[in-house]
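Got a structure here, written out as C-alpha coordinates. Questions coming.
One chain of protein is taken out of this complex; the other chains stay put.
Up next, chain A:
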Amino acid sequence: MSEALSAALPPVKRRNAELVMLLFAIGITLFALIEASLTRNGEMPPNLFLYGGLFGGLALLAHVFIRFFAPYADPLLLPLATLLNGLGIAMLWRLFEATGDTSRGSAMDQLILTAASLVVFAAIVYFLKEPRVLQRYPYITALTAVFLLLLPLIPGLGMTINGARQWINLGITSLQPSEFAKIALVIFLSGYMVTKRDVLSLVSKPLKIGRVKVLDLPRMRDTAPMAVMWGFCIIVLVILMNDLGTSLLLFGTFLAMIYVATQRSSWIILGLTAFFGACVMLYPLVPHFRTRVVTWLDAFNPEVFCTDEVIANNADAFCVQAGQNSQQLVQGLFAMGEGGILGAGLGGGKPGHVPEVQNDFIFSAFGEELGLTGLMVMLLALALLAQRGMRIALASRELFVKMFASGISFLIAFQSFVVIGGVTRVIPMTGATIPFVAKGGSALLSSWIMLALLVRMSNNARKPAPVAIQDEGATQVISR
(Lines give C-alpha, C1' and ligand atoms only; values in the text may rest on other atoms or scores of the structure.)
Protein backbone atom coordinates (compact mmCIF):
# COMPACT_ATOMS: atom_id res chain seq x y z
CA MET A 1 0.00 0.00 0.00
CA SER A 2 1.42 3.35 -0.91
CA GLU A 3 2.09 5.97 1.72
CA ALA A 4 -0.38 8.36 0.18
CA LEU A 5 -3.14 5.86 0.56
CA SER A 6 -2.24 4.87 4.08
CA ALA A 7 -2.46 8.53 5.19
CA ALA A 8 -6.06 8.69 4.01
CA LEU A 9 -8.81 7.55 6.34
CA PRO A 10 -10.94 4.58 5.33
CA PRO A 11 -14.32 5.71 4.00
CA VAL A 12 -16.36 4.22 6.82
CA LYS A 13 -19.17 6.00 8.60
CA ARG A 14 -18.97 4.53 12.12
CA ARG A 15 -21.99 6.49 13.28
CA ASN A 16 -23.04 3.67 15.61
CA ALA A 17 -19.68 3.76 17.35
CA GLU A 18 -20.26 7.48 17.80
CA LEU A 19 -23.71 6.84 19.26
CA VAL A 20 -22.37 4.33 21.79
CA MET A 21 -19.57 6.66 22.85
CA LEU A 22 -21.99 9.57 23.03
CA LEU A 23 -24.44 7.69 25.25
CA PHE A 24 -21.47 6.75 27.40
CA ALA A 25 -20.41 10.40 27.68
CA ILE A 26 -23.96 11.46 28.64
CA GLY A 27 -24.06 8.64 31.19
CA ILE A 28 -20.78 9.83 32.70
CA THR A 29 -22.19 13.34 33.04
CA LEU A 30 -25.28 12.07 34.87
CA PHE A 31 -23.13 9.78 37.02
CA ALA A 32 -21.02 12.82 37.94
CA LEU A 33 -24.14 14.79 38.92
CA ILE A 34 -25.43 11.88 41.04
CA GLU A 35 -22.07 11.35 42.71
CA ALA A 36 -21.67 15.04 43.51
CA SER A 37 -25.15 15.27 44.99
CA LEU A 38 -24.92 12.05 47.00
CA THR A 39 -21.52 12.94 48.41
CA ARG A 40 -22.27 16.54 49.20
CA ASN A 41 -25.94 16.60 50.14
CA GLY A 42 -26.70 12.92 50.75
CA GLU A 43 -29.63 12.84 48.30
CA MET A 44 -30.26 12.29 44.64
CA PRO A 45 -29.95 15.53 42.63
CA PRO A 46 -33.42 17.18 42.64
CA ASN A 47 -33.61 17.90 38.93
CA LEU A 48 -31.54 15.09 37.52
CA PHE A 49 -34.09 14.36 34.83
CA LEU A 50 -34.15 17.98 33.73
CA TYR A 51 -30.37 18.03 33.29
CA GLY A 52 -30.21 14.53 31.86
CA GLY A 53 -33.03 15.22 29.42
CA LEU A 54 -31.70 18.58 28.28
CA PHE A 55 -28.05 17.69 28.02
CA GLY A 56 -28.61 14.20 26.66
CA GLY A 57 -31.26 15.45 24.25
CA LEU A 58 -28.97 18.18 22.92
CA ALA A 59 -26.06 15.81 22.42
CA LEU A 60 -28.29 13.21 20.73
CA LEU A 61 -29.74 15.88 18.44
CA ALA A 62 -26.21 16.84 17.44
CA HIS A 63 -25.53 13.18 16.75
CA VAL A 64 -28.63 12.78 14.57
CA PHE A 65 -27.67 15.96 12.77
CA ILE A 66 -24.19 14.60 12.01
CA ARG A 67 -25.77 11.31 10.88
CA PHE A 68 -27.65 13.22 8.20
CA PHE A 69 -25.34 16.03 7.19
CA ALA A 70 -21.81 14.81 7.84
CA PRO A 71 -22.10 11.01 7.84
CA TYR A 72 -18.39 10.36 7.34
CA ALA A 73 -17.24 12.61 10.16
CA ASP A 74 -14.80 11.29 12.71
CA PRO A 75 -16.75 9.26 15.29
CA LEU A 76 -14.78 10.50 18.29
CA LEU A 77 -15.07 14.27 17.93
CA LEU A 78 -18.60 14.68 19.25
CA PRO A 79 -18.33 12.19 22.16
CA LEU A 80 -15.06 13.71 23.38
CA ALA A 81 -16.47 17.23 23.27
CA THR A 82 -19.64 16.03 24.99
CA LEU A 83 -17.63 14.38 27.74
CA LEU A 84 -15.59 17.52 28.41
CA ASN A 85 -18.63 19.77 28.24
CA GLY A 86 -20.64 17.41 30.46
CA LEU A 87 -17.89 17.16 33.06
CA GLY A 88 -17.72 20.96 33.07
CA ILE A 89 -21.46 21.25 33.62
CA ALA A 90 -21.36 18.65 36.38
CA MET A 91 -18.53 20.49 38.11
CA LEU A 92 -20.35 23.82 37.85
CA TRP A 93 -23.47 22.18 39.26
CA ARG A 94 -21.41 20.87 42.14
CA LEU A 95 -19.81 24.30 42.70
CA PHE A 96 -22.97 26.38 42.50
CA GLU A 97 -26.29 24.54 42.55
CA ALA A 98 -25.17 21.93 45.10
CA THR A 99 -23.95 24.61 47.50
CA GLY A 100 -27.02 26.74 46.94
CA ASP A 101 -24.96 29.73 45.82
CA THR A 102 -25.71 30.58 42.21
CA SER A 103 -24.73 34.24 42.33
CA ARG A 104 -21.48 33.77 40.39
CA GLY A 105 -22.86 31.46 37.73
CA SER A 106 -24.75 28.21 37.49
CA ALA A 107 -24.75 24.93 35.64
CA MET A 108 -28.11 25.85 34.13
CA ASP A 109 -26.56 28.92 32.49
CA GLN A 110 -23.80 26.76 31.12
CA LEU A 111 -26.37 24.27 29.80
CA ILE A 112 -28.26 27.05 28.01
CA LEU A 113 -24.98 28.31 26.54
CA THR A 114 -24.24 24.75 25.41
CA ALA A 115 -27.59 24.67 23.64
CA ALA A 116 -26.84 27.96 21.89
CA SER A 117 -23.38 26.74 20.92
CA LEU A 118 -24.85 23.55 19.47
CA VAL A 119 -27.16 25.62 17.27
CA VAL A 120 -24.13 27.44 15.88
CA PHE A 121 -22.34 24.09 15.57
CA ALA A 122 -25.21 22.70 13.48
CA ALA A 123 -25.37 25.83 11.33
CA ILE A 124 -21.67 25.66 10.50
CA VAL A 125 -21.77 21.94 9.68
CA TYR A 126 -24.82 22.53 7.51
CA PHE A 127 -23.79 25.66 5.62
CA LEU A 128 -20.06 25.21 5.26
CA LYS A 129 -20.05 22.36 2.76
CA GLU A 130 -16.48 22.96 1.61
CA PRO A 131 -14.13 24.55 4.15
CA ARG A 132 -11.89 25.68 1.30
CA VAL A 133 -14.28 28.56 0.53
CA LEU A 134 -12.84 30.21 3.64
CA GLN A 135 -9.58 30.51 1.71
CA ARG A 136 -11.05 33.10 -0.63
CA TYR A 137 -10.70 36.24 1.43
CA PRO A 138 -7.58 35.83 3.59
CA TYR A 139 -6.94 39.54 4.14
CA ILE A 140 -10.53 40.36 4.99
CA THR A 141 -10.46 37.51 7.50
CA ALA A 142 -7.25 38.93 8.93
CA LEU A 143 -8.84 42.35 9.27
CA THR A 144 -11.83 40.75 11.00
CA ALA A 145 -9.48 39.05 13.44
CA VAL A 146 -7.68 42.29 14.19
CA PHE A 147 -10.97 44.14 14.56
CA LEU A 148 -12.31 41.54 16.97
CA LEU A 149 -9.11 41.63 18.99
CA LEU A 150 -9.18 45.42 19.24
CA LEU A 151 -12.91 45.67 19.92
CA PRO A 152 -12.52 45.78 23.73
CA LEU A 153 -10.31 48.86 23.39
CA ILE A 154 -13.26 50.97 22.24
CA PRO A 155 -14.26 53.11 25.19
CA GLY A 156 -17.77 52.44 26.44
CA LEU A 157 -17.87 49.03 24.83
CA GLY A 158 -14.83 47.38 26.35
CA MET A 159 -14.83 45.98 29.86
CA THR A 160 -11.93 45.19 32.15
CA ILE A 161 -12.30 42.07 34.26
CA ASN A 162 -9.49 40.89 36.56
CA GLY A 163 -7.07 43.42 35.08
CA ALA A 164 -7.45 42.19 31.50
CA ARG A 165 -9.33 44.28 29.00
CA GLN A 166 -10.78 41.51 26.85
CA TRP A 167 -14.54 41.70 27.22
CA ILE A 168 -17.12 43.79 25.43
CA ASN A 169 -20.39 44.74 27.01
CA LEU A 170 -23.44 43.92 24.93
CA GLY A 171 -26.01 45.06 27.45
CA ILE A 172 -27.60 41.74 28.34
CA THR A 173 -24.38 39.78 28.18
CA SER A 174 -20.66 40.22 27.84
CA LEU A 175 -18.59 38.71 25.10
CA GLN A 176 -14.93 37.90 24.73
CA PRO A 177 -14.19 38.66 21.07
CA SER A 178 -10.63 37.31 21.21
CA GLU A 179 -12.08 33.79 21.43
CA PHE A 180 -13.47 34.22 17.93
CA ALA A 181 -10.54 36.25 16.64
CA LYS A 182 -8.24 33.29 17.11
CA ILE A 183 -10.35 31.16 14.76
CA ALA A 184 -10.40 33.95 12.17
CA LEU A 185 -6.66 34.23 12.55
CA VAL A 186 -6.18 30.51 11.90
CA ILE A 187 -8.31 30.83 8.75
CA PHE A 188 -6.17 33.73 7.56
CA LEU A 189 -2.90 32.00 8.38
CA SER A 190 -3.97 28.83 6.57
CA GLY A 191 -4.86 30.75 3.41
CA TYR A 192 -1.74 32.89 3.62
CA MET A 193 0.62 29.98 4.23
CA VAL A 194 -0.81 28.02 1.30
CA THR A 195 0.05 30.86 -1.10
CA LYS A 196 3.35 31.90 0.47
CA ARG A 197 4.54 28.45 1.43
CA ASP A 198 7.24 28.13 -1.21
CA VAL A 199 8.79 31.51 -0.50
CA LEU A 200 8.75 30.91 3.24
CA SER A 201 10.13 27.40 3.02
CA LEU A 202 12.64 27.46 0.18
CA VAL A 203 14.44 30.77 0.13
CA SER A 204 17.08 30.92 2.80
CA LYS A 205 20.36 32.45 3.78
CA PRO A 206 22.81 30.18 5.59
CA LEU A 207 24.09 31.59 8.85
CA LYS A 208 27.73 30.58 9.25
CA ILE A 209 30.04 30.85 12.18
CA GLY A 210 33.48 30.38 10.71
CA ARG A 211 32.92 27.62 8.22
CA VAL A 212 30.24 25.71 10.06
CA LYS A 213 26.68 26.25 8.92
CA VAL A 214 24.61 26.75 12.02
CA LEU A 215 21.19 27.63 10.72
CA ASP A 216 19.29 28.41 7.52
CA LEU A 217 17.86 31.83 8.19
CA PRO A 218 15.00 33.23 6.14
CA ARG A 219 15.68 36.37 4.14
CA MET A 220 15.05 39.62 5.97
CA ARG A 221 12.07 40.60 3.83
CA ASP A 222 10.40 37.21 4.31
CA THR A 223 10.31 37.74 8.04
CA ALA A 224 7.77 40.55 7.63
CA PRO A 225 4.71 38.41 8.48
CA MET A 226 6.41 37.17 11.61
CA ALA A 227 7.43 40.70 12.56
CA VAL A 228 3.88 41.95 12.12
CA MET A 229 2.45 39.08 14.14
CA TRP A 230 5.04 39.53 16.85
CA GLY A 231 4.53 43.26 17.07
CA PHE A 232 0.79 42.85 17.19
CA CYS A 233 0.87 40.18 19.88
CA ILE A 234 3.30 42.09 22.04
CA ILE A 235 2.22 45.68 21.66
CA VAL A 236 -1.53 45.46 21.43
CA LEU A 237 -2.29 42.43 23.52
CA VAL A 238 0.25 42.70 26.31
CA ILE A 239 0.67 46.45 26.63
CA LEU A 240 -2.73 47.84 25.67
CA MET A 241 -5.09 45.08 26.75
CA ASN A 242 -3.15 43.14 29.37
CA ASP A 243 -4.30 39.94 27.76
CA LEU A 244 -1.27 37.73 28.13
CA GLY A 245 -3.10 34.46 27.51
CA THR A 246 -4.43 35.38 24.10
CA SER A 247 -1.09 36.85 23.10
CA LEU A 248 0.76 33.66 23.99
CA LEU A 249 -1.89 31.53 22.33
CA LEU A 250 -1.91 33.48 19.08
CA PHE A 251 1.84 33.67 18.74
CA GLY A 252 2.23 29.97 19.58
CA THR A 253 -0.37 29.05 16.98
CA PHE A 254 1.36 31.24 14.43
CA LEU A 255 4.70 29.53 15.07
CA ALA A 256 3.16 26.08 14.87
CA MET A 257 1.42 26.86 11.61
CA ILE A 258 4.48 28.35 9.96
CA TYR A 259 6.39 25.25 11.01
CA VAL A 260 3.70 22.96 9.61
CA ALA A 261 3.81 24.87 6.33
CA THR A 262 7.57 25.11 5.91
CA GLN A 263 9.14 22.36 8.05
CA ARG A 264 11.90 24.80 8.96
CA SER A 265 13.00 24.95 12.55
CA SER A 266 14.70 28.31 11.98
CA TRP A 267 11.26 29.98 12.05
CA ILE A 268 10.57 28.55 15.49
CA ILE A 269 13.99 29.51 16.82
CA LEU A 270 13.60 33.02 15.43
CA GLY A 271 10.06 33.41 16.77
CA LEU A 272 10.79 32.10 20.23
CA THR A 273 13.89 34.28 20.51
CA ALA A 274 11.87 37.35 19.52
CA PHE A 275 9.04 36.45 21.91
CA PHE A 276 11.21 35.77 24.94
CA GLY A 277 13.35 38.78 24.14
CA ALA A 278 10.23 40.91 24.20
CA CYS A 279 9.13 39.30 27.48
CA VAL A 280 12.47 40.14 29.11
CA MET A 281 12.27 43.69 27.81
CA LEU A 282 8.69 44.18 28.89
CA TYR A 283 9.25 42.76 32.35
CA PRO A 284 10.31 46.05 33.97
CA LEU A 285 7.83 48.11 31.94
CA VAL A 286 4.44 46.41 32.17
CA PRO A 287 3.21 46.07 35.78
CA HIS A 288 0.50 43.53 34.97
CA PHE A 289 3.00 41.23 33.33
CA ARG A 290 5.44 41.67 36.24
CA THR A 291 2.74 40.68 38.72
CA ARG A 292 2.05 37.52 36.77
CA VAL A 293 5.71 36.53 36.77
CA VAL A 294 6.26 37.34 40.43
CA THR A 295 3.16 35.43 41.54
CA TRP A 296 4.44 32.51 39.51
CA LEU A 297 8.10 32.34 40.55
CA ASP A 298 7.67 33.51 44.13
CA ALA A 299 4.20 32.14 44.81
CA PHE A 300 4.87 30.80 48.30
CA ASN A 301 6.41 34.02 49.64
CA PRO A 302 4.05 35.36 52.38
CA GLU A 303 4.38 38.86 50.93
CA VAL A 304 3.27 37.62 47.52
CA PHE A 305 0.63 35.27 48.86
CA CYS A 306 -0.79 38.02 51.10
CA THR A 307 -1.26 36.10 54.33
CA ASP A 308 -3.48 37.56 57.06
CA GLU A 309 -0.35 38.65 58.94
CA VAL A 310 0.89 40.70 56.02
CA ILE A 311 -2.50 42.37 55.69
CA ALA A 312 -2.61 43.02 59.46
CA ASN A 313 0.75 44.79 59.27
CA ASN A 314 -0.04 46.84 56.23
CA ALA A 315 -3.73 47.07 55.40
CA ASP A 316 -3.21 48.82 52.09
CA ALA A 317 -0.38 46.60 50.85
CA PHE A 318 -0.15 46.26 47.10
CA CYS A 319 -1.06 42.60 47.16
CA VAL A 320 -4.47 43.06 48.80
CA GLN A 321 -6.11 43.86 45.48
CA ALA A 322 -7.64 40.95 43.66
CA GLY A 323 -5.35 39.50 41.02
CA GLN A 324 -2.21 40.99 42.60
CA ASN A 325 -1.41 38.03 44.83
CA SER A 326 -0.74 34.36 44.38
CA GLN A 327 -3.65 33.16 46.54
CA GLN A 328 -5.54 31.66 43.64
CA LEU A 329 -2.52 29.80 42.31
CA VAL A 330 -1.35 28.50 45.69
CA GLN A 331 -4.83 27.50 46.86
CA GLY A 332 -5.26 25.68 43.56
CA LEU A 333 -1.99 23.83 44.11
CA PHE A 334 -3.05 22.90 47.65
CA ALA A 335 -6.39 21.71 46.33
CA MET A 336 -4.73 19.48 43.76
CA GLY A 337 -2.32 18.18 46.39
CA GLU A 338 -5.28 17.42 48.64
CA GLY A 339 -6.80 15.39 45.84
CA GLY A 340 -3.82 13.07 45.51
CA ILE A 341 -4.12 10.01 43.31
CA LEU A 342 -7.81 9.19 43.66
CA GLY A 343 -9.28 12.51 44.73
CA ALA A 344 -11.91 13.25 47.35
CA GLY A 345 -14.78 12.18 45.13
CA LEU A 346 -17.04 14.68 43.38
CA GLY A 347 -18.63 16.80 46.07
CA GLY A 348 -16.16 15.64 48.71
CA GLY A 349 -13.55 18.40 48.39
CA LYS A 350 -13.54 22.07 49.30
CA PRO A 351 -12.96 23.84 45.98
CA GLY A 352 -14.56 26.98 47.42
CA HIS A 353 -11.20 27.93 48.94
CA VAL A 354 -9.83 28.77 45.50
CA PRO A 355 -10.98 32.22 44.36
CA GLU A 356 -12.77 32.27 40.98
CA VAL A 357 -12.63 28.49 40.83
CA GLN A 358 -15.24 28.31 38.06
CA ASN A 359 -12.95 29.80 35.38
CA ASP A 360 -9.37 28.66 34.76
CA PHE A 361 -9.11 26.96 38.10
CA ILE A 362 -11.91 24.52 37.41
CA PHE A 363 -8.96 22.29 36.60
CA SER A 364 -7.79 22.41 40.20
CA ALA A 365 -11.34 21.61 41.34
CA PHE A 366 -11.21 18.50 39.17
CA GLY A 367 -7.79 17.72 40.58
CA GLU A 368 -9.13 17.94 44.12
CA GLU A 369 -12.22 15.83 43.55
CA LEU A 370 -11.17 13.35 40.87
CA GLY A 371 -7.48 13.18 41.73
CA LEU A 372 -4.66 12.49 39.32
CA THR A 373 -6.65 9.58 37.88
CA GLY A 374 -9.45 11.89 36.80
CA LEU A 375 -7.17 14.67 35.60
CA MET A 376 -5.38 12.20 33.36
CA VAL A 377 -8.71 11.30 31.76
CA MET A 378 -9.36 14.96 31.09
CA LEU A 379 -5.91 15.49 29.61
CA LEU A 380 -6.28 12.37 27.48
CA ALA A 381 -9.66 13.53 26.22
CA LEU A 382 -8.14 16.87 25.17
CA ALA A 383 -5.13 15.11 23.66
CA LEU A 384 -7.36 12.73 21.70
CA LEU A 385 -9.32 15.69 20.40
CA ALA A 386 -6.12 17.37 19.18
CA GLN A 387 -4.88 14.05 17.78
CA ARG A 388 -8.07 13.59 15.77
CA GLY A 389 -7.57 17.09 14.37
CA MET A 390 -4.02 16.27 13.28
CA ARG A 391 -5.28 13.02 11.78
CA ILE A 392 -7.83 14.96 9.74
CA ALA A 393 -5.04 17.25 8.56
CA LEU A 394 -3.01 14.23 7.45
CA ALA A 395 -5.94 12.63 5.69
CA SER A 396 -7.16 15.68 3.78
CA ARG A 397 -6.11 16.24 0.22
CA GLU A 398 -6.22 20.02 0.04
CA LEU A 399 -3.36 22.09 1.36
CA PHE A 400 -5.66 24.70 2.87
CA VAL A 401 -7.64 22.09 4.79
CA LYS A 402 -4.43 20.50 5.98
CA MET A 403 -3.23 23.82 7.35
CA PHE A 404 -6.62 24.69 8.80
CA ALA A 405 -7.18 21.38 10.59
CA SER A 406 -3.68 21.35 12.04
CA GLY A 407 -4.06 24.99 13.09
CA ILE A 408 -7.32 24.30 14.91
CA SER A 409 -6.04 21.20 16.64
CA PHE A 410 -2.96 23.09 17.68
CA LEU A 411 -5.18 25.85 19.02
CA ILE A 412 -7.05 23.31 21.17
CA ALA A 413 -3.82 21.73 22.39
CA PHE A 414 -2.02 24.99 23.06
CA GLN A 415 -5.00 26.55 24.81
CA SER A 416 -5.18 23.55 27.13
CA PHE A 417 -1.46 23.80 27.74
CA VAL A 418 -1.57 27.51 28.53
CA VAL A 419 -4.36 27.05 31.09
CA ILE A 420 -3.22 23.82 32.67
CA GLY A 421 0.40 24.94 32.67
CA GLY A 422 -0.68 28.08 34.48
CA VAL A 423 -2.78 26.23 37.05
CA THR A 424 -0.04 23.70 37.76
CA ARG A 425 2.63 26.47 37.96
CA VAL A 426 4.62 25.32 34.94
CA ILE A 427 4.26 28.71 33.22
CA PRO A 428 2.91 32.03 34.54
CA MET A 429 -0.87 32.28 34.88
CA THR A 430 -2.24 33.76 31.70
CA GLY A 431 -6.01 33.73 31.83
CA ALA A 432 -7.30 31.51 29.06
CA THR A 433 -9.91 28.77 29.38
CA ILE A 434 -9.79 25.00 28.96
CA PRO A 435 -11.75 24.19 25.78
CA PHE A 436 -15.31 22.96 26.49
CA VAL A 437 -14.82 22.70 30.24
CA ALA A 438 -14.58 26.11 31.85
CA LYS A 439 -17.50 28.41 32.52
CA GLY A 440 -18.09 31.10 29.93
CA GLY A 441 -20.20 31.53 26.85
CA SER A 442 -17.60 32.89 24.44
CA ALA A 443 -15.12 30.14 25.22
CA LEU A 444 -17.75 27.43 24.94
CA LEU A 445 -19.11 28.83 21.70
CA SER A 446 -15.68 29.13 20.09
CA SER A 447 -14.84 25.57 21.17
CA TRP A 448 -17.97 24.24 19.50
CA ILE A 449 -17.22 26.30 16.38
CA MET A 450 -13.79 24.69 16.20
CA LEU A 451 -15.43 21.28 16.65
CA ALA A 452 -17.92 22.01 13.86
CA LEU A 453 -15.06 22.90 11.51
CA LEU A 454 -13.24 19.69 12.43
CA VAL A 455 -16.41 17.62 11.92
CA ARG A 456 -16.94 19.14 8.49
CA MET A 457 -13.32 18.70 7.45
CA SER A 458 -13.17 15.11 8.69
CA ASN A 459 -16.34 14.31 6.79
CA ASN A 460 -14.86 15.70 3.60
CA ALA A 461 -11.53 13.96 4.13
CA ARG A 462 -13.15 10.60 4.73
CA LYS A 463 -16.02 10.47 2.31
CA PRO A 464 -15.36 8.24 -0.70
CA ALA A 465 -14.47 9.97 -3.94
CA PRO A 466 -17.54 10.53 -6.11
CA VAL A 467 -17.98 7.87 -8.77
CA ALA A 468 -17.97 8.92 -12.40
CA ILE A 469 -21.13 8.09 -14.31
CA GLN A 470 -19.16 6.51 -17.10
CA ASP A 471 -15.64 5.30 -17.07
CA GLU A 472 -14.23 8.22 -18.97
CA GLY A 473 -10.62 8.94 -18.22
CA ALA A 474 -10.67 12.63 -19.00
CA THR A 475 -13.93 13.53 -17.26
CA GLN A 476 -13.56 14.48 -13.65
CA VAL A 477 -16.29 14.64 -11.08
CA ILE A 478 -16.34 17.90 -9.22
CA SER A 479 -18.25 18.08 -5.98
CA ARG A 480 -19.39 21.34 -4.51
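In the analysis below, a residue touches a chain if its C-beta (ideal position, glycine included) is under 8 Å from a C-beta of that chain, and two chains touch if they have at least 3 such contacts; residues count from 1.
Basically, contacts and distances are computed from a predicted model.
Choosing from "Sugar ABC transporter substrate-binding protein", "Succinate dehydrogenase, cytochrome b556 subunit", "Acyl carrier protein" or "FHA domain-containing protein", the protein name stored in UniProt for the chain missing from the display reads "FHA domain-containing protein".
Checked against the full complex, the one of A:V64, A:A116 or A:L342 touching the unshown chain is A:L342. The missing chain, though absent from the display, is touched by one residue of A:L80, A:V330 or A:I434; that residue is A:L80. Touching the missing chain, out of A:A116, A:L157, A:L170 or A:L380, is residue A:L380.
Note on the undisplayed chain: of the listed residues A:I28, A:L153, A:L215 or A:V236, the one touching it is A:I28.
Listed by residue number, the positions of chain A touching the unshown chain are 2-4, 9-10, 12, 14, 17, 20-21, 24-25, 27-28, 31-32, 35, 38-39, 42, 75-76, 79-80, 83, 198, 342-343, 345-346, 348, 370-371, 373-374, 377, 380-381, 384, 387-388, 391, 399, 473-474, 476.
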